[in-house]
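First the structure, then my questions, so here it is.
Note that one protein chain is taken out, while the other chains of the complex remain in position.
The block that comes next holds chain A.
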Amino acid sequence: MAIVEHLASLLRKPIETSDEAGERSVSTQKTGDESGNTVIVAPPEFRFMYPEFLPDPAPETRNRLREKLERMDMLQRRSVIEIPEFYTGSIMAVTVADANSPNKFARFVGICIQRGGSGLRAWFILRNVVDKQGVEILYEMYCPLIQKIEVLRLERRLDESLLYLRDALPEYSTFPLNMEQERRLNNSVVPINPIKVKLRPRPWLERWERQNLQGVEDLNLPQRFYDKAEKVAKPWEKYDLMLHYRKTIPAEEQEKIFAEVHSQLQQQELKRKLRRRRGFDNEQ
């Protein structure tokens, strides 16, 4: 009872409010977004253009702080050097600083057969056939030794990984080392090259008949290979929802990451376009 009387005495006292608080409560009007700020949302294609900004989904190695610091470092590197948009199947030329070469630079042209890694460890593999010898070089995208990355032909293929080019006829992996940058006819859409590659006769490095490859011509193997492939296949994995979940970053997190990174990437793009236009005008 004594406590209730004490409370009642508190309520009878006038509540002191600061003038500022009073003004704030009158003046705020909620229009549009709750916080009053514009919400930055990156376009949905960003996850295909910049997949290395998304972290490795395995929860054992995730560290939010490390990922944030890595993203800052990646943007910093991108402000120094242009890392263009590319996909598996694009033909690229990479110039690397090499102390042992006569020109101090080493340039390699090849087709991107695979890309992986996340954060600063993102890599891609370029393949070419030089003097009838197949050569593959793995480049780390954010390595400070890389001087220039050019995309000579921007296109996609029917598969995400073109490792089967190792077992294909050499003409599908040969590109001239002095190839020039091709001009894109349509800047908004990245073309998909529907080419079907012919493989050399067996033995192969992997069992290509067990992987659902779209970009390969009919393998023409005896039926026992396809029977064994069916026996070994795991058709239930297509429906395993938790398996897919553990391999992906949820959409909300993706949006958050790209919203963080979007404005800076856009600014860098604009600066480069201006520089290119100015360079063009100067030439003219």
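One rule holds for everything that comes next: a contact is a pair of C-beta atoms (placed from the backbone, for glycine too) under 8 Å apart; a residue touches a chain by one contact, two chains touch by 3 or more; residues count from 1.
Here is the rule we go by: contacts and distances are computed from a predicted model.
The listed choices are "Ragulator complex protein LAMTOR1", "Large ribosomal subunit protein bL17m", "Inner mitochondrial membrane peptidase subunit 1" or "Pyruvate dehydrogenase E1 component subunit beta"; the UniProt protein name belonging to the chain that is not shown reads "Large ribosomal subunit protein bL17m". The residue touching the chain not shown here, chosen from A:R121, A:R184 or A:R210, is A:R121. When the whole complex is considered, the residue among A:S101, A:N193 or A:T248 that touches the unshown chain is A:T248. As for the chain not pictured, it touches chain A at residues 2-3, 6-7, 10, 47-48, 51-52, 54-61, 115-119, 121-122, 234, 236, 239-254.
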